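Heads up, this is only part of the complex; the chains shown haven't been moved.
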């Protein structure tokens, strides 16, 4: 682990030059995989994450089926080589927890009642990890679900907020995550409905309220990026040739 | 099948109660069941606490032994938290390695202890990069009467406050109390029919659309949160739970002066 920086914010700029309310650069590619029913590749700062969706499909073993709705399954996994020290393949306690709350983040938006007895499987593979893989994974999963044509109330958009140098900031990068004072990953559906919320670190009640409000701003920005990716993919305008990924600077998305 | 029908009728009954602002056992929405904390009950452990929260009974035992630090944090002690939802505690629990639910409980309790900096981990380093104290927090659920997370959180910090560093046994100096400097308390609310209810009983927990836990410290600061369950929360609902949790935790923290 690197050393803790003396300051995280100098003259209103963070270590990577962002403002406190600015997202890292985001690059989205829809349908990169053809076996899956839907898929999405996302580069979020230095994170590289692939999401795929299969379903609705038959659920085995049968005793796990729900007679009245589809079962959403969510598997977050880090590739062995996605971080500095190799990860032993297979589930860890961390990945099991992230998978559980990731699943919970989508239950509300997916119209599970349409597909009783089936499974809707969401797979997240972290290929390169910086910080914020669980929220970036949720964003990719949301688009992969849309790409698979799964009926939903709307997209889920996620980002983390945190506190460094005493200030509430949006979308923590690695150093801010490691040495910062708090980390609050949040996911929201339309209308600011919170479908995912965790928190680590130390915040006062008022700081936390400020953080939640900034998270709302962040999720709105993410939503615009997601929406634009879908439009460009599914409108005829989308250039199939050459570089087919959508790279967004935040300025573009904000317009 | 008739079990299911009975369960549904009971759910409707509880739901209608909540709409009238009432709970099955007469509690207010922000009212906890009786809590008792008995420490030192597991005599082979370095610290222990039996927490009774309504019908819920949880025994937390602390074991401590010397070991190696993690490579990326060579100068601090190690905390390992584990929860066992043993089949004794509920007809739904099965034997075998911890599942999702048990792992989440252990990780949320761990988060509260760790992020509140309740344990002074620097003081648990003996030789940097080589030898530190390893604290095992083992949460043993004996009877699941609902709201396991809060009972486990209360039991864990109670057991830690009761813990002795067993230095003599390992020829590493004199025994001393574990350096604990805060009392993080997890408070869990469920959302149900738009209402927010603290300390859900087992039956209430089954109704919950969402389970939301807030961990606060002695300074009323927040050091951990976890939302799970399928229903969303609004920012207002979240902040209401934060406020309810601060008040409830402060009351429970007073218990620790009695122990």
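Just so it is clear, A and B label the chains in written order, and each chain counts residues from 1 on its own.
Quick note on the criterion: contacts are C-beta pairs under 8 Å (C-beta built on N, C-alpha and C of every residue); 3 or more make two chains touch, one makes a residue touch a chain.
Here the structure is a predicted model, which means the values were calculated and not measured.
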Copies present in the complete complex, per labelled chain: A x3, B x3
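Following the convention adopted for this analysis, only the chains that are shown with their structure count from here on.
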Euclidean distance of C-alpha centroids - chain A vs chain B, Å: 28
Contacting residues of chain B [partner chain A, same complex]: 71-72, 100, 103-104, 106-107, 111, 115-117, 212, 217, 220-235, 238-239, 242-243, 246
Touch list for chain A against partner chain B, complex: 1, 85, 93-94, 96-97, 99-101, 104, 107-108, 184, 188-189, 192-205, 208-209, 212-213, 216
